[in-house]
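Below you'll find the structure, written out as structure tokens, and then a few comments.
Note that this complex is displayed minus one protein chain, with the remaining chains in position.
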Amino acid sequence: MTQTPEARFIPGENYLNKEKTLASWLFTHDHKRIALLYLISITFIFLIGSLAAVLMRTELMFPHGEFFTSTTYNKLFTLHGVIMVWFFLIPAIPNVLGNFLIPIMIGARDMAFPRLNLISWYVFMFGGLFALTSIILGGVDTGWTFYTPYSSTYSNGWVIAMAVGIFINGFSSIFTGLNFIVTIHKLRAPGMTWFRLPLFVWTLYSTSLIFVLATPVLAITLTLVALERGFGIGIFDPRIGGDPLLFQHLFWFYSHPAVYIMILPAMGVVSELIAAFSRKPIFGYNFIVYASLGIAFLGFLVWGHHMFVSGQSIYAGMIFSLLSFFVAIPSAIKVFNWTATLYKGHITFEAPILYAFSFIALFTIGGMTGLMLASLAVDVHVTQTYFIVAHCHYIMVGGAVMAYLGGIHYWFPKITGRMYPEMLARWAAVFLFVGFNLAFFPQFILGYMGMPRRYHVYPEEFQLLNIISTTGLPLLGIGYFLPLTYLGWSAFFGRVAGPNPWDAPGLEWQIPSPPPSENFACIPIVTRKPYGYDPPPDTHEPDEAPEEIHVH
Amino acid sequence: MSTDPEASTGLLNFPFKEARHQRESALFGMWIFLATEVLFFGGMFTAYMVYRYSHWQAFDEAGAHQESYLGCLNTAVLLTSGFTMALAVEFARKGQREWLLALFAITWLLGAAFLGIEGYEYHTKFTEHLVPGSSFHFTGSDPSSSELFFVLYFTMTGIHMFHMFVGLMLILFFGGWSWCSPRALLTPNPFEVLGLYWAFVDIVWLFLYPLFYLVHPQ
Partner (left out) sequence: MKINLGRSVRVLISLYLLLVLTSGLAFLPFGQWDWLISLVIAFVMAGLILLFFMKVKYSEPLIWLTSAAGFTWLGLLLLLVALDYVSRTWP
């Protein structure tokens, strides 16, 4: 369908065209522009992390260490882990979608602390600079987990530079979490009670609690490693009575909740997508709220399941195992609620819902394998094997990245005012789903059969599965490359979307696309529950008479 | 000019439209930051707990070498500075610049005195070969575990000192700002936030004092 140039023009002033100088972007206080600054940064960062993965998987096609020395390979998986965890997954949904949407979803003009928001982006970039410096100087070979005493004493890599980079990046997380919490508490529009908030806001609130309570412990842990490395005397040094396992306790106290930082926002996105594309209110809204808070809390109590074989006491192992079983419950509640939402909904199959379906399927597999790992006996067998690698990638890529892409597609018309090409997007989602499973499902089998993680030399009987795994990568590559191009193109030349292309309720869909700088001409007064779809004809009438949201 | 910040519009930052709302949000934000600081120091307290438990006698012996009277004096100094800072904040909220500056000055001097006494203690440790590293020399039942006591001592008090130093810089900055600009007190929020920070650093020391200065063989 051709359109005249005039039809592709979006009239009026919005946050994109208000001022177009570079300075107006780099010194902006507008949460929406800051979200885009993050989007651009983390897209580049994702490419770097993916490059490391490509190099690793190419090496792993051959069992005898074809292209890289062991040290170089160690540096590659460390780089991949550090970049993807701290500089991509943790900031992705919160700092891109969260920054953009939270003020709009609660009916505010901006975050509580707009300047702190901008500072958090600069801090993020500054931390990235240190990490990049560490990589350019030669990299780190300790693994993203920095276990002592290797990281604190014996490694020859640029550990301190990398630790400083992650430390600084942690402040970006803390500032973001702080800003979100204060904003959600203090800047909700009149009538926007806690239980009228969209689930995306609830999950980002839960995530922010983890940001502020967990990240400082990472900060001190990395500080202690750097001090030990820099001054030669150590808190984790057994020669003076120190315990390397203390590092693991402190590290995982942060890093386990960190994985919930990565998945909770993704769950929030999925809740929004499921409701929007079933055209039904989300089933069990209250349960999902409590489940989100429950995941945030329980996630702090399970970190020892990363240390079952490291030397902690067996009794601690048993307690952590039990608690890890508990933490699966709220996640399962969510999956059931999503499925119940889909039931008898008017489902259509645009790209965002395809990503949501991917999420549900792959997150369920990842979560179930997590339960397997929570049992002590199974974990003893498969720990430090590819089973773990597969488990965490099912959650982080199959879960978080799918949800991130689904959210990007769903809110793309709001962010840019334009639509993306639907057919291409659906194909990309399919490529990603197939490529992902091809790449990572064999790794469950490899791990169970005993192939250790972080090894680039392995027994020949594992080669076939490794090759199958690597063949998933080109498909994944196509799946990532397509959105990179068509979203980039559509941002400038796509069909004009209008305020509400999905016909969804929710405050963000009541304002123009792209939104004006201050979001609302007048602060809305909220009078009804979220996900206010008309009920299907064969159900009874809702208790609350649906009144209009007054946005004027 | 009204000096009651609750009533005045003051200088409002976007997106706030009311001074009370902005103040509540600023304080809430600072309390969240202080929670992060509790956990930051908390990692080191965890290390202390673990190693004290594992090396009880070695820590007792190491603790006997501490100058507890200096630690006690320093604690009194810091408590007093917490008092003067709390008053300073009250005067800031009332817009009374002269009292604020006077109390800021006293707080600053007390804080500097604290750092001075601490510096003297560090110097004494250095001359007694109690600084961890190659020059460390200790006679006791388990010298290397006693060294761990001093590793924790220098790390925890060192990071605390860094926080004190930042606090002193901030007092200079905000004191200087209100000296130069009579309108600074139209927005008393930064002063309250600084007051919270200072009191928090005080609280951290209240836990460092018994853990490092009240440890000795029975």
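Residue numbering begins at 1 within each chain, and the chains themselves are lettered A and B in the order written.
Quick note on the criterion: contacts are C-beta pairs under 8 Å (C-beta built on N, C-alpha and C of every residue); 3 or more make two chains touch, one makes a residue touch a chain.
Since the structure is predicted, the reported quantities are computational estimates derived from the model, not experimental observations.
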- Message: For the chain left out of this view, which of B:13, B:68 or B:124 touches it?
- Response: B:68
- Of A:81, A:304 or A:501, the residue that touches the missing chain is A:304
- Using the touch rule from the top, list residues of subunit A that touch the missing partner. 185, 213, 217, 245-246, 249, 253, 300-301, 303-304, 312-316, 319-320
- Residues in subunit B touching the chain absent from view: 4, 24, 27-28, 31-32, 34-39, 42-43, 45-46, 49-50, 52-54, 68, 72, 75-76, 79-80, 82-83, 85-87, 90-91, 93-94, 195-196, 199-200, 202-203, 206-207, 209-211, 214-216, 218
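Convention: only the chains that are shown with their structure count from here on.
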- Message: As a quick test, compute the distance in whole Å between the mean CA positions of subunit A and subunit B.
- Response: 36
- Item | Residues of subunit A touching subunit B in the complex | 29, 108-116, 174, 177-179, 181-182, 185-187, 212-217, 219-221, 223-224, 227, 231-235, 239-243, 246, 249-250
- Message: Considering only the defined contacts, which subunit B positions touch subunit A in the complex?
- Response: 13-15, 21, 24-25, 28-29, 32-33, 35-44, 46-47, 50-51, 54-55, 58, 132-133, 142, 144-145, 147-148, 151-152, 155, 159
